[in-house]
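Worksheet for the structure shown next.
All protein chains but one are shown at their positions in the complex.
We call the chains A, B and C, going by the order they appear; numbering starts again at 1 in every chain.
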């Protein structure tokens, strides 16, 4: 499990005074990037070196409590599923100050080549991500 | 069922050349607003006149195909569930030019007062939204 | 002069209850796209058919009054400068309901090829944009 950290900016809030719901999916992406980096890789390298993409095919978020301007958020991310040509990340977002649970989410990713066709996840990714897969 | 229409701007795309996944949730919100208006109300009025809010408690999107810059999108929205103090909207996004199905989504909303506590959906909303509820 | 029209969504507002300042630059881009279309072209075609890009090299906005959720905005755009390898658009944003002036802005664009080097604006663009240039 990797934990990314960010501070909510004004531009992420809406007139209800809380983080706009769509922005959590941006936070999820930021955490995914940190995840790859923490494992010694990078998503940028997956695209450039492997010529592969991991587009989101399903995304979900359940909102439990609101984040506000200037809150520091902790976005925990882990691999929750690893199949031949797809994978899923699970997310938990907490507020740092009081450890309040703000939301939980999931994104499912296909592994595709430049032509958009499904491709088996390369060993380089599986070996990195597999290590952190929770035991079945 | 109400259909909102919008054209994808450059700022909504990402370096994969397609609409960034989080932006569909913005499109969903735009369509919800059109929905209220088409029914003779407005979400702004719900907040101002009723003192009620309909925050998103669950959001989901399944991505089927990609939208690109300059594509015109049709976002179809309908009420899919109406309970005492919550409701859900379902969305279908099509590209206008070829009617390709781009994604389907859902948002679930609580009805809360200014203090954040659950409140029964007022008659003014139910009467408007109930009319369009698909038969159970 | 071309006039684009859009309705402010919740996601464009911030906790001050008004449109977040950066979002006007997104509105400017939407208006630029409408401008090309109104002139019988499209910016997408400039990129695809001419292999040219018009990246922003300077952007500015002066804010006069605030836009709020659900406001309908009119974004007026015109070409304010046309040089050999660059051009500028000027913007005026009004609220439709009371014609209040919300902001004025400008974007300056270089004309570059795929390699990022400056290229003379092609006749196809000049002929379209030149027509609408205000007399010097």
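In this text, contacts are C-beta pairs under 8 Å (C-beta built on N, C-alpha and C of every residue); 3 or more make two chains touch, one makes a residue touch a chain.
Predicted model only: the values in this text are computed from it and were never measured.
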Practice problem: Identify the residue among C:59, C:82, C:100 or C:126 that touches the chain left out of the display. | Solution: C:59
Quiz item: Residues on chain A that touch the omitted chain in the whole complex?
Solution: 7, 9-11, 26, 29-30, 33, 42-44, 69-70
Quiz item: Can you list where chain C touches the absent chain?
Solution: 16, 18, 21-23, 25-26, 29, 53, 55-63, 66, 107
Practice problem: May I ask you to list the residues on chain B that touch the chain which is not drawn? | Solution: 10-11, 13-18, 20, 22, 68-69
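As a convention for this text, only the chains that are shown with their structure count from here on.
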Quiz prompt | Cα-centroid distance, chain B relative to chain C, in whole angstrom | solution = 27
Self-check item: Multi-chain contact residues (two or more partners), chain A
Solution: 16, 18, 22
